[in-house]
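Apart from one protein chain that is not included, each protein chain of the complex appears where it belongs.
Chain IDs A and B follow the sequence of writing; residue 1 opens each chain.
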Amino acid sequence: MTITTLATLAADLDSGKRSSVEITQDYLNRIKHSDHNAFISVNEELALTQAKSADEKRANGDSSPLLGVPVAQKDIFCIDGTQTTCGSKILENFVAPYTATVVGNMQSQGVISMGKTNMDEFAMGSSNETSYFGGVNNPWRSTAKGYENKNLVPGGSSGGSAAAVSALLAPAATGTDTGGSIRQPAAFCNLTGIKPSYGRCSRYGMIAFASSLDQAGPMTHTAEDAALLLNTMVGFDAKDSTSLNVPAEDFTASLNDSLEGLRIGLPKEFFGEGLDSEMATIIETAVKQFESLGATIKEVSLPNSHLALPSYYVIAPAEASSNLSRFDGVRYGFRAEEYSDLDDMYTKTRSEGFGDEVKRRIMIGAYALSSGYYDAYYSQAQKLRRLISNDFTCAFTECDVIMGPTTPSPAFEAGSRSDDPVSMYLNDIYTIPANLAGLPAGSIPAGFTSNGLPTGLHLITPYLQEAKMLNIAHKFQQTTDWHTRVAPTAIGGSQ
Amino acid sequence: MALDNETVQTIARLARIKIDQSDVDKTRASLENILDLVAQMEAVDTSGIEPMTHPFDATMRLRADEVSESDQRDRFQAIAPSTERGLYLVPKVID
Partner (left out) sequence: MFTWDKRWEVVIGLEVHAQLQTKSKIFSGSSIAYGAEANTQASAVDIALPGVLPVMNLEAARLAVKFGLAIGAHINQRNVFARKNYFYPDLPKGYQISQMELPIVGFGEMDIETPEGPKTIGITRAHLEEDAGKSLHEDFHGQTGIDLNRAGTPLLEIVSEPDMRSPAEAVTYLRKLHSLVRYIEICDGNMQEGSFRCDANVSIRPRGQEALGTRTELKNINSFRFVERAMEYEIERQIDILEEGGSITQETRLYDSDKHETRSMRSKEEAHDYRYFPDPDLPPMILEDSFLDEVRATLPELPTAKKERFQNEFGLSLDDAETLTADRQTADFFETVSKSTKAESKIVANWMSGELFANLNKSELEISDSPIDTSQFALLLDRIADKTLSGNTAKKVFAALWDQEGDVDSIIEAKGLKQITDTGAIEAVVDDVIAACPEQVQQFKDGNEKVIGFLVGQVMKQSRGKANPQMANEMLLAKLV
């Protein structure tokens, strides 16, 4: 069994070796045979209709690069006429009456949506265990002693997307990243996951968690695939006041540029206490690899990075507490069955409709914004955010890319941390700073622990330098094969 | 950071979330844990620092005043819990 990249599928479609209908049907069959619980819903009929239409377009001369390629969509994106749950009971029966801009952009390039992937409820979580639709099994199952028959989490919140690609149920998937929700599951599932600069991908139609942090991005096997998929996702959107109006870029154009003279910065704060020692070694080895590609390595400092996690756990819950007020049982979604009056209807609807982690974050957010606490919490967190952002500006005067581990430890056993929210939050300690600063960041496969679990190398580049990051990642993947390893429980299919 | 149960109930009430009396201690403890994590912020002197509400300090783009939306009531109300004669129905609102 080998991985199949978007680039390969695009070439097969282009040469006429396979049709979109054949490819799509193949993946749909794999999904049926999977027990990863990676999807919340699969829309076979719609996918095949789109595949048929893509084949017709190709016959008529359309040569969009990803025309007819099927992917999985995180169930946070509204797609007209399809169930869109955001992993929550409160939206279990919500059929979106419109399509998110990112999905619309992909569709206009002929990309096919096969189904909606599982996720932590409202993207709040780092293990996919807060999903109302159940946890997701990480396709990477350790064979080491003590791990037999134990389920590992795929990471979160884009856990379903990560598992789907890693288990070869889809060649690529979309994710969203508020504090690490693309990069952490990509690291746990041996994928390439990119969180673009804030504002690159429109947030219109992407159900909001924390508006000033949320950003969509691709989850793929390779950096080249990430560039291809990102090309179809981005673009200015007049419907999103925070959308960036920058000239269109082809992210594949500079993939093969030389890394000669590249300056890599290693923040000492990312290699301190809390980092799994085996992973530290893997990351150091991976970074060394870049020296052979012509890069230089130096230590840099992000002195305020320890404040990222506390700031994030004020800003994100505060924005979320307000964003989730619209789920009130009045216009759409779940409404409690029995209630005595209006307030009782609101309270029962929300108490029954939201899971514990979502309720916890709503309450933290409401508290942080409440009268008398605003300055100490929300305002202070936004000031720290500026300090954290300034650290990056400063560091990037000395280096072109910042590298480190994506996560402090590899994928863990399901249920092992769900009773302790704060220990779960520590998963995102290295990924959160880039969200606070709005910078592009990604995770790429960097090697395996002795237990056979994937390790992610984290990359952060300056504002709008996604192309540079993908170039760095691609060159690394040209000289390593970590990203080509197939997960033990992947579904073979016909390949 | 210590919270009392009354504060927990006040926050829950603001957020329209019900906390059963039997769960209030547990909820309080988990909120306190998060607030302990957040408490690291207190030590930092941020006087003179402008809060950063948007990445890159973006500024607003305004749209032209044009009517671009048409009636989609039937589509939107097809997914509503309770409607009648084009209105969303809710339990009686008392002013």
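In this text, a contact is a pair of C-beta atoms (placed from the backbone, for glycine too) under 8 Å apart; a residue touches a chain by one contact, two chains touch by 3 or more.
As the structure is a computational prediction, the values presented were derived from the model and not from experiment.
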Option from B:9, B:33 or B:77 whose C-beta touches the chain left out: B:77
Residue, one of A:46, A:280, A:293 or A:342, that touches the chain absent here: A:342
Residue, one of A:7, A:21 or A:78, that touches the chain absent here: A:78
Contact residue for the chain not shown (choose from B:6, B:20 or B:65): B:65
Among A:25, A:370, A:390 or A:451, the residue in touch with the chain that has been omitted: A:370
For chain B, residues in touch with the removed chain: 14, 16, 53-54, 57-69, 71-73, 76-77, 82, 84-95
Contact footprint on chain A, counting only the chain that is left out: 77-78, 84, 86, 91, 94, 96-98, 100, 203-208, 210-212, 238-242, 318-319, 321-322, 324-328, 330-332, 342, 346, 366, 369-371, 374, 378
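In this section, only the chains that are shown with their structure count from here on.
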Centre distance in Å when chain A and chain B are each reduced to the mean of their C-alpha atoms: 23
Residues of chain A that touch chain B when the two form their complex: 93-95, 97, 198-199, 212, 238, 241-242, 245, 304, 306-307, 309-311, 313-314, 321, 328-335, 339, 341-348, 350-351, 354, 359-360, 362-364, 366-368, 370, 376-377, 379-387, 389, 420-422, 425, 436-438, 463
Touch list for chain B against partner chain A, complex: 7-8, 11-12, 14-18, 27, 30-31, 33-42, 44, 46, 49-56, 58, 60-61, 63, 72, 75-76, 78-82, 88, 90-94
